[in-house]
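One protein chain omitted, others in place.
Per-chain residue numbering starts at 1, and chain names A, B and C are given in the order in which the chains are listed.
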Amino acid sequence: MQGFAYEAPSSLDALRARLAAAQGAGELTQVLAGGTDLLVQMKQGQRAPGLILDIKRVGETQALTVDGESLTIGASVPAAKAKAFPLVAEAFPGLAHAIDLIGSSQIQGRASLGGNLCNASPAGDTIPALIANGFEAQILTAGGLRTLPVEAFVTGVGKNALASGEVLLALKAPVPGPRSGDAYQRFTPRTEMDIAVVGVGARLTLDDAGVIASARIALGAVAPQAFLAEAAGAALVGTRGEPEALEAAAAAAMAAAKPISDKRGSADFRRRICGVLVKRVVAQALERCTTGGAK
Amino acid sequence: MAKVHVPFDLRHLAEGAAVLELRGSCYRSLMAVLRDRYPALEAALVRDKAFVLDGEILDSPLLEAVAPDSEIHFLPRLGGG
Amino acid sequence: MKVHVQTEVNGEAVEFLCDPTTTLLEVLRDNLGLRGSKEGCGTGDCGACSVELDGALACSCLILAAETQGRSVATIEGVATPEALHPLQSHLLKSAGLQCGVCTPGIVVAAKHLLEQDPNPTEEAVRYFLAGNLCRCTGYDKIIRAVLDAAAEMRGEAA
Partner (left out) sequence: MSEAMDFKVIGTRPIRPDGVDKVTGRASFGADFSLPGMLEGAVLRSPHAHARIKSIKTDAALAAPGVKAVVTGADFPQVAAGAIEGGEGGGDFADLAGNVIARGKVRYHGHAVAAVAAQSRAQALAALALIEVEYEPLPAVLSLDAALAESAPLIDEGLMTSGLPEPATAPSNLASVIEMGNGDLEAGFAEAALIIERRYQTPTVHQGYIEPHACVGRWGQDDQAMLWCCTQGAFDVRSMTAKVLGQPVGSLKVIPSEIGGGFGGKTTVYLEPLALQLSKKSGRPVRMVMTREEVFRATGPASAATIDLRMGFSQDGKITAAEATMAYEAGAFPGSPVGPGTMCVFAPYRIANFRIKGMDVLVNKPKAAAYRAPGAPQALFATESAMDEAAEKLGIDPIELRLRNAVEEGDSAIYGPKFGPIGLRACLEAAAAHPHYTKAKDAGVGRGVAVGFWFNVGLQSSAEVHINEDGTVTVIEGNPDIGGSRASMALMAAETLGVPYESVRVVVADTETAGFSNVTGGSRVTFATGMAVVEASKDIIAQCCSRAASLWSTDEDMVEWRDGAVHPRPGVNVEATPLSLKDLAGQAGRMGGPLLGKASLNARGAGPGFSVNLCDALVDQETGQVQVKAFTAIQDAGKAIHPSYVEGQLQGGAVQGIGWALNEEYVYSPEGVMENAGFLDYRIPVASDLPMIDTQIIEVPNPGHPYGVRGVGETPIVAPLAAVANAVSASAGVRMTELPLSPPRVLEALDQA
C-alpha cells in the first residue's frame, strides 16, 4: 500500500472539521468504515489516498435504531450486526439475506452497508435490496445533512453522489406495514465467496384484497450501477403475481438490463439469468407478504 | 534370449522392429548389445525411458541381472504430484 | 509517520509502533511474533488469517493495525489453555480434520466464533459459516464433522 496518514475522529464535529481541513489542504481523503473493499483496492494500487479517515468511532455511524416509523442503519455498522438486528431479520428478510451474502463470515464482521454502498460496485449485494426497500442515504455535508434515495446515490461503476468533503452517515427506510414482503437473490457459480453475476431485490405490498398495490424491483450487476426497474414493478401492480404477471415483470427487467460481458458472464447470460431471478424473487417476496415480513 | 519390447515411437530406430531377442545376462550387457546394433535407440532409451523388467518399473536398473526368459519394456519416465 | 498503538492481544496489553499502512496481520506476525495467523491471499478470500476484533470475526489482513488502538484482539494463540486444547482443536485432531494444517488456525478461530453464537448448528449452518475458510486438502468433510462433534461435546452431549 502507498503511504497515507490515519486518523479516527470520535465525534461528528471532529469529523466535519477534519474533512473541511483536508479539503482546504487538498488532501486526497478516503473514508474508512469496514475497509473490506478499500484495503483490497489500496493493496492493488487502485486507490492511493493521502489521508484515511476512520469513521467507526463516530457514534452516529454506529447507530442501529428504530424510531416508530423508520429504521436507521449507521454507515459503519458491520454486516454481522445489522443482519442480526431483530427488526432487520423480521421486517427486511430480503435485505438480511443480501447482507448475509456479503463476502464471508469474516468479511461480515467488518464490512458495513455504508461501505458496500459507497464502494458502488455494480454487483454490490446490498444495493438492490436497499433500493427495493426504499432506503435513503443520509449524507453529512459541510453545512449540515442532506438525503438522497439510494438509487440516486450510486452513479456509476465505483462512483457515488458524495461531493468532496461529504460523508455517508446512515441509511434510513420506512418500516414496512402489513401485507408487505421483500426478497433478494443473486446468481453466482459458487454458493458463497463469489461476486453476483446478477442480483435482484424486490419489495411488494398487497392491498387487503391481496392485489399487489406497490412493487419495487431493483437490479444489480446488469448495468454500471444497481437501479430501480420501474417498468418491472409496474408490470406487477394490480396483479396477484400470476405467472403471466411474473413473465411480464421479467421481460420488463430484461429490457431494462444493460449488462456487459466479462470474466463472470456474458451479457446474454446475465440478461437471461436476470429474467429467471426476477420471477423467483417476486414469488418469494409475494409469499412473504402473506406469511411473514412485517409484524 | 531376453525379449526387449521396443517402444512404439522408437521403432524407427530399430528398423521397425517391435520386439528384439537379445542375449545378455544383465542390464549392462543387454544395453551394450543394443548399443552395437542400434546406437540411436540405446541413446534414446537411456535418455528418455524407464526400464521395466518383467513388469516391474526399475528406477535404478544398472546392477540388475536379466534372466534368459525375461520380458523388458521401456516406458516414459514417471513422476507424480 | 509511525503510529503508536496500544491494544490488547489475547488478554494481554501490548503496544507497538507501525506505519499506518501496516495491517494487523503484519503486526501480529512480524512485530509480535504471533505467526499462527497465516496469509493465504491478503484479500480476505481464504480466512487463514482469521482473528476476533472486539469479539467480531475478521480477516486480519484487511484490518489496519492502527484501527486496533484501545480494542482487543483474539488470535489462534489464545485458543488453547496451558492445560488443554479447545474441544475444536482436539476434535480436529481426532477426526483428522487437517492434512497440511495451514488453514487450520483460521478454521479454529472461525468455528470457535460460530459455536459461541450458535452452540447447536446444523451441518449446513457450519458449511455456510465456514465458507470463507478455504481448505484445499480435506474436502471439508472431516472438518465439518469435527466442528459438529466439538459442538456436541461443548453442549455436554457425547460426541
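The rule is short, and it goes like this: a residue touches a chain if its C-beta (ideal position, glycine included) is under 8 Å from a C-beta of that chain, and two chains touch if they have at least 3 such contacts.
Note that the coordinates shown come from a computational prediction; the quantities given were computed from them, not determined experimentally.
Here the chain not displayed is in touch, across the complete complex, with A, B, C.
Considering A:E60, A:E90 or A:E192, the position touching the chain not shown turns out to be A:E192 (whole complex). Screening C:V5, C:L115 or C:A131 for touch with the missing chain picks out C:A131. Touch with the chain that is not drawn comes from one residue among C:V9, C:L32, C:L92 or C:L115, which is C:L92.
Mapped onto chain C, contacts with the missing chain fall at residues 19, 21, 29, 34-43, 45-46, 48, 75-77, 79-80, 85, 89-90, 92-96, 98-105, 108, 123-124, 126-128, 130-145.
Mapped onto chain A, the footprint of the missing chain covers residues 1, 187, 189-195, 197, 263-266, 269, 272-273, 276. The chain not shown here touches chain B at positions 5, 7-9, 12, 47-48, 52, 54-60, 71, 73, 75-81.
Keep this in mind: only the chains that are shown with their structure count from here on.
Arrangement of the chains shown, judged by which pairs touch: an irregular graph that fits none of the line, ring, star or complete shapes. If each chain is reduced to the centroid of its CA atoms, chain A and chain C end up 29 Å from each other. Centre-to-centre, using mean CA coordinates, chain A is 69 Å away from chain B.
Contacts with at least two other chains are made by no residue of chain B.
Along chain C, no residue makes contact with two or more other chains. Taken together, the chain C residues at the contact with chain A in this complex read 1, 3, 19-21, 23, 42-45, 47, 50, 52-53, 56-59, 61-64, 66-67, 69, 110, 113-114, 128-133. Listed in rising order, the residues of chain A touching chain C in the complex are 1-6, 8, 32, 35-36, 39-40, 42-43, 52, 54, 56, 78, 80-81, 103-110, 191-193.
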